[in-house]
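Only one protein chain is missing from this complex, and each of the others stays in its spot.
Per-chain residue numbering starts at 1, and chain names A, B and C are given in the order in which the chains are listed.
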Amino acid sequence: MEKVTRFGVSIPIDLAKTFDSAIHKKGYKNRSEAIRDIIRDYLVEIQWQNPENIVMGTVTIVYDHHTRELTSVLSEMQHKYYESIICNTHVHFNEHDCLEVIIVKGKGAMVQEIADRLISIKGVKHGKLVCTTTGKTIK
Amino acid sequence: MEKVTRFGVSIPIDLAKTFDSAIHKKGYKNRSEAIRDIIRDYLVEIQWQNPENIVMGTVTIVYDHHTRELTSVLSEMQHKYYESIICNTHVHFNEHDCLEVIIVKGKGAMVQEIADRLISIKGVKHGKLVCTTTGKTIK
Amino acid sequence: MEKVTRFGVSIPIDLAKTFDSAIHKKGYKNRSEAIRDIIRDYLVEIQWQNPENIVMGTVTIVYDHHTRELTSVLSEMQHKYYESIICNTHVHFNEHDCLEVIIVKGKGAMVQEIADRLISIKGVKHGKLVCTTTGKTIK
Partner (left out) sequence: MEKVTRFGVSIPIDLAKTFDSAIHKKGYKNRSEAIRDIIRDYLVEIQWQNPENIVMGTVTIVYDHHTRELTSVLSEMQHKYYESIICNTHVHFNEHDCLEVIIVKGKGAMVQEIADRLISIKGVKHGKLVCTTTGKTIK
């Protein structure tokens, strides 16, 4: 059982109302649970700001695998960074389009670099990096 | 070979400079490639604004699998939405922490709901939804 | 709580001894648990013998992604069968070698065909199909 600390927070009534309605829609049962998640999100961001910290990222890309040489370029790029890439999962939508999620672990700057390189490859239609954490430093 | 159209764009010099430096860092070879990606990103967002469109999402979550009943709750929740969840990929970092990426396909409102439900579960330390596309509507 | 039936089985002493030592090594706690698994395995095989039954398979392949055109050929082949392939997971070992697991659902004959086609592609160093089940028909 984890120990919990309690503390008071004062915020404007209107802000509280908007917040309550937003977190209710998200499925949170109370403000504390939502606040905990927001604090963790903030801590993850701080972890990423120090480029020496080991962080996790997931890179989602969508592309048409018929684009000339694209599958080779993507494969080559990922193997270049193989020490940081844990695995990737690929879904084939139809005869053309694919979604791929690449799970990356490493220093923040490296994970960002890998995401940038993959997303900017010609033929990648859409791409996004999620900056997250190994979970060790947030409780 | 895909057909291409060309058009002129006028933007403030300072904005262009900042833009050039940003896209150079991201690895884009020229402005056109970067502009194409930004336009696609914008179109993906619009697709999501219509809750009836079929879209794709990837939900990244980090959690400690020792949290009481968490693995059962996550599993139960995902099976409830099994028709929209294509697969999930799970990485075990250490004896406690995991990262999971859940790939979801469905109407925008449904994908958002699944992400909200998963991320707000007690014990999920960090979670993010990437809103993306099946690729059919953007070229 | 699932209902259980009990029945006697008579087998030669020597066979029982070899069996006990084998299942002990595998981690089974008693003969019943092991027998249950063997019976299920047998039922899965029977499901596969009827080519009309819907079954599951996982195809594991190992290859060097530098082999000329291999990544394109693999990608093309998988998209051809996209309606039967749920997803694939890819691990990059080093700058050359990859392991890929493709999860397939469909009629037995189709799943077998996809596995055969993938494994026999020139440049795929090693490949194996696991014939399994959607789980519905075995308890």
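Convention: contacts are C-beta pairs under 8 Å (C-beta built on N, C-alpha and C of every residue); 3 or more make two chains touch, one makes a residue touch a chain.
Here the structure is a predicted model, which is why all the values come from computation and not from measurement.
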| note | Omitted chain touches shown chains A, B, C
| field | Contact partner of the left-out chain, one of B:V55, B:I85 or B:V124 | value | B:I85
| remark: Note that chain C touches the chain not displayed via residues 23, 25-29, 33-34, 37, 40-41, 44, 56, 58, 60, 62-64, 86-87, 89, 91, 93-94, 96-99, 101, 103, 116-117, 119-120, 122, 124-128, 130-136, 138-139
| request: Would you write out the residues of chain B that touch the absent chain, in ascending order? | output: 65, 69, 71-72, 75-76, 78-80, 82, 85-96, 98
| message | What does the interface between chain A and the hidden chain look like in terms of residue numbers? | response | 86-87, 89, 103
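The criterion applied here is as follows: only the chains that are shown with their structure count from here on.
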| message | Based only on mean CA positions, could you tell me how far chain B sits from chain C in angstrom? | response | 31
| task | Just give me the whole-number Å value for how far the CA centre of chain A lies from that of chain B. | result | 8
| field | chain C, residues touching no fewer than two other chains | value | 86-87, 89
